[in-house]
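Yeah, one chain of the complex is gone here, protein chain that is, but the others are all in their spots.
As written, the chain order gives the labels A and B, with residue 1 at the start of each chain.
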Amino acid sequence: MVAFAVRRLGEMVGVLLAVSVLTFLVFNVIPAADPARSMAGKGATPQLVASITEEWGFDDPLPQQYLTMMEKIFSGDVISYQGQEDVVDRIVEGIPATFSLCIGAAAIWMFFGILFGYLSAVRAGGLLDKVLTILAVAGISVPVIWLATVLLNYLAYKTGLFPAQGYVGLTEDPLDWAYHLILPWFTVAVTLVGLYSRVLRSNMLDVMSEDYVRTARAKGLSERQVMTRHVLRNSLIPIVTLFGLDFGAMIGGSAILTEAIFGLNGVGLYAFESIENLDLPPIMAIVLFGAFFVVLFNALVDIAYAYLDPRVKLGSSAR
Amino acid sequence: MASEPHAEVGPAGSSPWGLALRRLRRNRVALAFGVLFVLIVLFVLAAPLWANHVADTGPNQTHTLEKIEVDGEQREVVNIEGKPIGPVWLGADGKFFLGADGRLGRDEMVRLMYGGRASLFIGFAAALLTTVLATILALLAGYYRGWVDTVISRTLDVIWAFPVLLLGIGLGIALALGGLAIGPVEIPSGSIWITVLIIGGVLVPYMARPLRGAVLSLREKEFVEASVAQGAGPLRVMFSELLPNLSSTIIVFFTLGVANAMLFEAALSFLGVGVQPPDTSWGSMVGDGFDLISSAPLLTILPGTMIFLTVLAVNVFGDGLRDALDPHSKVLLEVHAGVAEPEGTAI
Partner (left out) sequence: MSGAPLISVRDLRVGFATEGGLVQAVDGVSFDLAPGEVLAIVGESGSGKSVTAQTIVGLTRSHNARIEGSVRLGDAELIGASESELRKVRGERIGMVFQDPMTSFNPVYRIGSQIAEAIRAHRPAVGRDEAHEQAIALLDSVGIPDAERRVDDYPHQFSGGMRQRAMIAMALAVEPEVLIADEPTTALDVTVQAQILALLERINRERRLATILITHDLGVVAEVADRVLVMHEGQIVERGSLDEVFYSPQDPYTRSLLGAVVRIDGAAPLRPPRTSEPLLEVTDLVKHYPVRRGLPRREVDRVRAVDGVSFSLRQGETLGLVGESGCGKSTLCRAALRLIEPSSGSVRFEGREIAGLSRREMRPLRREMQIVFQDPYASLNPRKRVGQIVGDPLKLQGEASGGELRRRVLELLDRVGLSREHYDRYPHEFSGGQRQRIGIARALAPRPKLIVADEPVSALDVSIRAQILDLLAELQEDFGLTYLFVAHDIGVVRHVSDRIAVMNAGRIVEEGPADRVCEQPSDPFTQKLLSAVPIPDPRQARARRQTVGSG
């Protein structure tokens, strides 16, 4: 088990390395434009471009460029030329808001996703199932940009039921913190509730036709015991791994649209502003930041899966 | 002669496709949404007709300082404060049917129709690209296994490691604004093909991984061994034995890919790194109208609703397709702009 974990984390480092190379290629090599110019952004003067070229080593051979870039990012020495600020600092400032958004949304989507999925599966084919399925499909079809803007317009601006925008720190005022986050949480959760309820329903239906469920009934367990102890328990394992991946991706920046529209001062909003201004250094740093979380959670998920499924842990060929 | 006493077989024409078609026909809900989708396609195809014969204007023509006659009254297309005219419906013979879009005073209905063409085109083309690439990679990785599989899987893992949306954004910034220049391939910066390539490429791992899993399990089936025993080479096994058995899954994945590609494009264009002016798409329209959300909410709601309806139609139809083609399918594909899903399998 320990060997497995160590190996997995080692693989993670390998992937991160490859990710960094890819980031480098994406931003510095592929575009037809001069990377120094892109970095300087709007208001680039020839002197600025020259000094950037020097600092980032764009005249050096490619491998050297890559090393320079890595060095700068890891030492936190990345400056946004447009905003005149330290990129890493700004990212760190944005973490509380992003985490608040992601963790709260995660709690909501897991609770409702599992609840709806369970109800759908237990009453498969019935009216409740049909209704929940329709809601689920609608959920995964909803474009975040539309939902967020609609909520913002009608529930915030027009009726004033919720605050329009902005983030309030948890430590400042917990109630206000939650108040500002309700609409964003809902926006993020809608899609995922739909997805998770469908995945859980599908898993449960598969598991319900397994032999060991029949054995459980034959032993004389009540229907509820069969459903929770055997069907749900086994169906949740893939959900847990799915959750790890989604959560990692979300922290990594997939909540960008929600943060932007609701004005939450997180990493995603920073990304959004940088995109609008075509400010390259922060974007690069945020992409790496995001990739790091995805890869981290990927590895954690693999380890968790090995823990939850004894066949994997003990070395048989299940997965 | 050892012949069977009961050599009966079912009614003729029970090919797997025939059975699937019959099952699909019974699924009224899926069919209804399929019809909805077709209507939406017709709607956007009618764009030039509407633009030339009814609205008398193109999607990029500005009418900022103009006035039009509505029910006998003269009204400004964009008033002094910059507020555009709301939906006129048939008051001006169809001009500005849905009003004007912001300060530039363009005809919203015309833009909606033209925007849909880009959104749908990108959705289809990107999904097609993803499907083709994913199928080829999955076949290669699943059939050859060994180092081929390792290389392909690791490469896909690296792409997978990026949060989907950020990767798209990153590529969008790099390419949509700068153009693509790799070797002999050159695509200018404003081209819609850049967006197609980005979305199509980024979604590949999400489709290739479940397909690879399906290939791996198919490969163990004895009819594949039988083919090898007859002397079939790798290409023949992949295309004549494996691919036909994957076709149902591929078709379903394609439809879901269209849905996801459209959502992805909407996000990218909203942020300004997808479709570039003068082209327009529903996503970029939502982005354009965002600033006027309180004064002219329709500018964001209308294109957003179109995206929602189209994606919903594709998803519901795709579900119906899956139920018809492969009722016992255990292979799932779920992707979201911003959220990554692997196949969901139960223990």
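Rule of thumb we're sticking to: a contact is a pair of C-beta atoms (placed from the backbone, for glycine too) under 8 Å apart; a residue touches a chain by one contact, two chains touch by 3 or more.
What you see is a predicted model; the values in this text were computed from it and never measured.
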Where the missing chain makes contact, among the chains that are shown: A, B
Chain not shown: contacting residue from B:16, B:188 or B:277: B:16
Omitted-chain contact residue, chosen from B:132, B:148 or B:232: B:232
Which of A:53, A:234, A:258 or A:298 contacts the chain that the document leaves out: A:234
Footprint left on chain B by the chain that the document does not show: 1-4, 7, 9-10, 12, 14-16, 221-223, 225-233, 236, 241, 244-245, 247, 347
Sites on chain A contacted by the missing partner chain, in the whole complex: 3, 6-7, 125, 210-212, 214-223, 225, 229-230, 233-234, 237, 308-311, 314-316, 318
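In this section, only the chains that are shown with their structure count from here on.
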Centre-to-centre distance between chain B and chain A (centres being mean Cα positions), rounded to whole Å: 22
Partner chain B, residues of chain A touching it in the complex: 15-16, 18-19, 22-23, 26-27, 30-33, 38, 137-138, 140-147, 149-150, 152-153, 157-158, 191-192, 195, 198-199, 202-204, 206-207, 210, 234-235, 237-239, 241-242, 245-246, 249-250, 252-257, 260-261, 271-272, 275-276, 278, 280, 283-284, 286-287, 290-291, 293-295, 298, 309, 318
Chain A-touching residues of chain B, taken from the complex the two chains share: 154, 157-167, 169-171, 173-175, 177-182, 189, 259, 263, 266-267, 270-273, 283, 286-287, 290, 293-294, 297, 300-301, 304-305, 307-308, 311-312, 314-316, 319, 330, 332, 334, 336-342, 344-347
